[in-house]
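Report on the following structure.
A single protein chain has been removed from this complex, and every other one stays in its place.
Showing chain A:
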């Protein structure tokens, strides 16, 4: 293993080392504050390792990992989200003398799993990363064992996650039978060698199973049933982790698998797999948005809207020509970034108004009545995040939507576009309702006090959303660089 190869997986090595040190730290001295600080610092270290990794872009590191610009960007995004989660968890968990060191160990494990997924290019590493991510998450979902809903949520997640994993494995096995290789890059190559309709069928079925497995984890319709319950039942910071870190990493796997393996398999107009994806995308956009309409619980609402957002993202898989590939990579990256920023912001707010020892989180958005008149800065930040999710100009979400529509127009995906328009029309309704609630005449006068740290986090995130929305040039150079480096 050359030093370049080692360098390529430096952030992941840092994270692994940090986990080991965490365990040692717990053995030496138990203090929540200390372990939280340690976790935050190690995430920052891993994130700064990304700067060192830059020369190693486009390096195959062992058979399992391949570091390219896209993976690097996703990995950085994952670490950023994990960092915010780590920051806001502290106040949420601080309710008694209990020391929450295992929470932070699980958090780092999830982060490591997600980060491995981002750079993995091989079914083995995908599976390892996924399991690391899911199993640690199950622990976190059920972390507040005194809550009623938590048990249900973690059971649901455990069982469905295990089911999804086995479907995923079955799909992988079929693809392996077809291609004789587990590496994404080689799967499409072997297509050129094997040209037998039956084998082709095997590959298609395998791919469908693989995609279904990922769709379970991404909670795409019609595999979305577990999402709202798990989002609602899990502690707020864990829902935040689920919504950002896990979705981003798993979507990265899907997009890589698709563009590396499937994209070139049927160059002559056979798009059976694409039909499957389009169906899932349209179903997710419509189901997610329609079901979100009736929610009074913000966590459930965000769960349904995340289904819709993953549906929007699937549009970029519909790429018909080699030229528009780069656009698709860019769109995916930018949209994920915008989605994560807005989701983090809203969840930060929920986390900071809730406490771990309550029966449930403070997640009824009707309680935010008149927030704008009491604390304008926080409410304005929330409004920007909601507008960003709705894809209205001035916010990053709009540019993300612009990217996605551009990709779709470029590839003549008119049906997908139609459901995007319908879906966002429905979506506007519930986002607007929340915004209007923030503006309503206040009847409850009690002030929602956030501590300085989370106030700063919220304000910074909202400014970032605005900057990316008004001047996307500040980031689009980087996005383009990471997307371009795909092609070496």
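Some points to look at:
By definition in this document, a contact is a pair of C-beta atoms (placed from the backbone, for glycine too) under 8 Å apart; a residue touches a chain by one contact, two chains touch by 3 or more; residues count from 1.
The working rule: contacts and distances are computed from a predicted model.
From the set "Glycine betaine/proline transport system permease protein", "NADH-quinone oxidoreductase subunit M", "Extracellular solute-binding protein" or "Cupredoxin domain-containing protein", the protein name that UniProt assigns to the chain left out of the figure is "NADH-quinone oxidoreductase subunit M". In the complete complex, the residue from A:170, A:373 or A:415 that touches the missing chain is A:373.
Across A:149, A:181, A:297 or A:476, the residue that sits in touch with the chain not pictured is A:476. Considering the whole complex, the residue from A:385, A:405, A:450 or A:465 that touches the absent chain is A:405. For chain A, the list of residues touching the undisplayed chain reads 330, 373, 387, 392-394, 398, 402, 405-406, 409-410, 417, 420-421, 424-425, 428-429, 432-433, 436, 439, 471-473, 476-477, 479-480.
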